[in-house]
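For this view, one protein chain was removed and the others were kept in their places.
Then we have chain A:
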């Protein structure tokens, strides 16, 4: 299981928790598990998010590996100018 930290605006959608544990070895698997296990997060995930793994901010690649001890932080989707 990987602990995924959520930004506080999402916490009301997961009974007030600041993180949730899901199965996954890649960013894509983590997002799939979040969508499956916490359907209330679905609209947010559909709108687009980024994921930080051990400090590396991943904007779109679903294949980035995630270790069991990795620090995983869900972030608002990163955009640039």
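Keep this in mind: contacts are C-beta pairs under 8 Å (C-beta built on N, C-alpha and C of every residue); 3 or more make two chains touch, one makes a residue touch a chain; residues count from 1.
The working rule: contacts and distances are computed from a predicted model.
Visitor: Pick from "Oxidoreductase", "Putative inactive metalloprotease YmfF", "Potassium-transporting ATPase potassium-binding subunit" or "Branched-chain amino acid ABC transporter permease" the UniProt protein name of the chain that isn't shown here.
Guide: Of the names offered in "Oxidoreductase", "Putative inactive metalloprotease YmfF", "Potassium-transporting ATPase potassium-binding subunit" or "Branched-chain amino acid ABC transporter permease", the one UniProt assigns to the missing chain is "Oxidoreductase".
Visitor: May I ask you to list the residues on chain A that touch the chain which is not drawn?
Guide: These residues of chain A touch the chain that is not shown: 5, 7-9, 12, 43-44, 47, 52, 54-61, 64, 71, 73, 75-81.
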